[in-house]
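This is the structure I have questions about; it appears just below.
A single protein chain has been omitted; all remaining protein chains appear in their positions.
For reference, chains read A and B in written order, and residue numbers begin at 1 within each chain.
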Amino acid sequence: MQELLQYLFSGVTNGAIYAVIALGFSLLYNSTELINFAHGEFAMLGGLSLVTLWAGLGLPLPAALILAVGIGVGAGFLFERLAIRTVRRPDPIVLVIITVGASILLRGVAMILWGKDSHSVPFFSDHAPLAVMGARLLPQSLWILAIAAGLILALRAFFKHSLTGKAMEACAVNPKAARLIGIPTGRMNLLAFMLSTGTGAVAGVIIAPITMCSYDMGTMLGLKGFCAAMLGGLGSLWGALMGGFLLGILESAGVGLFSSGYKDAIAFILLLLILYLKPAGLLGAAKIQRF
Amino acid sequence: MTSHNTRSHRQVRPIACLILMTMLVALPLQAAEMYKIGGIFSVTGPASFLGDPEKRSLEMAVASINAAGGIDGRLLEAVIYDTEGDPQKAVSGINKLINKDRVLAVIGPSTTPATLAVKSFAERARIPLISCAAGIAITDPVTPWTFKTAQNDVLAVAAIYGHMRRQGIGRIALLTVANAFGESGKQQLEKQAGAAGLQIVAVESFGDKDTDMTAQLTKIRSAGPDAIVCWGTNPGPAVVAKNVQQLEIKAPLYQSHGVASPKFIELAGAAAEGIYLPTGKILVADLLPADDPQKAVLGDYVRRYQEKFNLPVSGFGGYAYDAMQLLARAMVGTGGDRQQIRDNLENIQNHAGVSGVFSFSAQDHNGLGPEAFVMVRIEGGTWKLEK
Partner (left out) sequence: MSLKPLLPYLVLAAAVVLTGLLVDNFYALQVLIFIGINTLLALGLNMLMGYAGQISLGHAAFYGLGAYASGVLTVHCQWSPWPALAVALALAAAVAWLVGLPTLRLSGYYLGMGTLGFGMIVFIVFREGGALTGGASGLVGIPPLTLGGVDLSDPQRYFFLVWTVVLGFMLLCRRLIDSRVGRALRAIHDSEQAARAVGVDTHRFKLQVFVLSAVMAALGGFLYAHLIGFISPESFNFMVSVRLVTMVVIGGMASVWGALLGAGLLTLLPEWLHAFADFEMIVYGAILIGVMIFLPQGLTRGLIDAYERLRRQAPGISSAP
């Protein structure tokens, strides 16, 4: 029992991170129908920025957090303006390859800026692990859950209650109609990009204290987040959440109950089964995209 | 787009051929003058913590040999390529070194898979290869042209098990990274456990980019081991150290020589306290008795590395440094004859290097004994020599 609870804690902590990354994928897909293969790199950017701002420059934590996420948002802005907007005939697959190129480029830049070594930052708050029925829960896990929940509530409020948010949703539902009624779809796409990369940076920031940050940490995070987003159903924000937590818990249960070497394989086999049974993810719309 | 495509196929073909031909010509060609030494290291990529200091150390060794007048009056030149830890790039690299740069010998690669991939090419070209990777399969069985300077996993495991026996430990759990380094360690750990009187009660693994290992450690904890051995390279083992602390596991944690650098203490922070690990003597150079044969070499290497690069020193760069020093010793008086260089290498005895005292023979192309490793304990953010 105690073991099971510990697996659950481990799964929920990892799952929250996957969920936040998946959220970024879904946010962008919603508005642009694009998968950003460089998304994990924005998480890396957020994490490493926090290393410099908080551990390096000694800024107070809240300021460092906001600035690190700001850097993610800014990088997203530049990325959209320089590399995505400039494509003349934006075929989805072409844009996907551009994001692959961007992921390599960002890794290269981060390697020059932060070096090849890993970096670590302290926990957000310096408490001893909490004991819950014999299992141990890190305060940082609570931070991760709280920030993830806050982010989701904020996004929900944005989409449901602000004019800009509603305009963005309109673009996602029907871009042509949105343009006809005067919504600047181009600017909405830009905003979606910045929201998405900002979310990625949030994931990097909250994960930084429990793992180590290095220039090449983004690939695995992006991959897991992509799987979570697909699992939940692309474009569905709740689906992204569900997919993230499900993937995290599956992995940790795979370690606990089967074998740690095959844990990723177990997670992927279940993923495939779910895909075969529900070809558009758990909560996704049945609408399907061509390349 | 497909329907338009066929129309213009005919025009593109000659251009495609032309482009391909241009690409061929663009492969640059040049000739050799000085003694050229090749280096192939994973300067970038996941194993850059090995390749980067190795590249620096090789350059440093070449510079100091040249400053002392070179070998037989001829200067050295190092040509170094990056493998990114990818066996295919390593194969490309060694063939470029052998056939384009026409080097006399090759130092590297940094990792075991890359070395195993390039080994047959070095053997076929009859060119001395001095690998900087740890895997035992590189020099066991011995092949004529392949040597290595990194200590075998066998010795690291022997050092750990020796220490455990003195501590009265009987039941151990293994937690290894799921890559070539971790797997080679796991094999040796399992192989030597019986002879050392140790019982392995749990075997778990983790991915090299995993962010949390509490699930594995929870499973290990329920098996109730006296000690845990973690085999991996940064950052995974630092996460393991933190998770062990988080789960309040009391069994002592042993790490491998893969994390034997100040970086590990920096990453794991307070969680590093009390961890045991085997390391080459480099980390405890100051603590060595004055009569240790490596003391002078180590002091010199550490001082110059820190002066030149202003970076904390690890044992990894020493593999390339030793390789160059051994090679330089073997090259004296050969006039650049590869066969003679190889024969001289095989006959080197009692060469005090950074990683240990090398004595090669026709049966042993690693040349290091168990005294190459010492056990250390992390205390107060630094290393303390264990008996």
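One rule holds in what follows: contacts are C-beta pairs under 8 Å (C-beta built on N, C-alpha and C of every residue); 3 or more make two chains touch, one makes a residue touch a chain.
As the structure is a computational prediction, the values presented were derived from the model and not from experiment.
Trainee: For the chain that's not shown, point to the residue among B:S57, B:S131, B:T149 or B:S184 touching it.
Mentor: B:S184
Trainee: For subunit B, which residues touch the unseen chain?
Mentor: Residues of subunit B in touch with the missing chain: 1-3, 5, 8-17, 19-21, 23-24, 26-27, 29, 43-44, 81-82, 85-89, 91-92, 95-96, 98-100, 112-113, 116-117, 119-120, 124-125, 135, 137, 178-180, 182-184.
Trainee: Name, in rising order, the residues on subunit A that touch the hidden chain in the full complex.
Mentor: Output for subunit A: 35, 37, 83, 86-91, 93-94, 97-98, 100-109, 111-112, 219, 223, 226-227, 230, 234, 261-262, 264-265, 268-269, 271-272, 275-276, 279-281, 288-291.
Here, only the chains that are shown with their structure count from here on.
Trainee: Cα centroid separation between subunit A and subunit B, in whole Å?
Mentor: Comparing mean C-alpha positions, subunit B is 34 Å from subunit A.
Trainee: Spell out the residues on subunit B that touch subunit A in their complex, using ranges where they run on.
Mentor: 44-46, 48-49, 52, 178, 204-207, 209-212, 214-216, 218-219, 222, 234-235, 238-239, 242, 246-248, 263, 266-269
Trainee: Show which residues of subunit A lie in contact with subunit B when the two form their complex.
Mentor: Checking each residue of subunit A against subunit B gives 3, 6-7, 9-11, 13-14, 17, 111, 116-120, 122, 129, 136, 138, 207, 210-212, 214, 216-217, 219-220, 251-252, 255-256, 260-261, 264.
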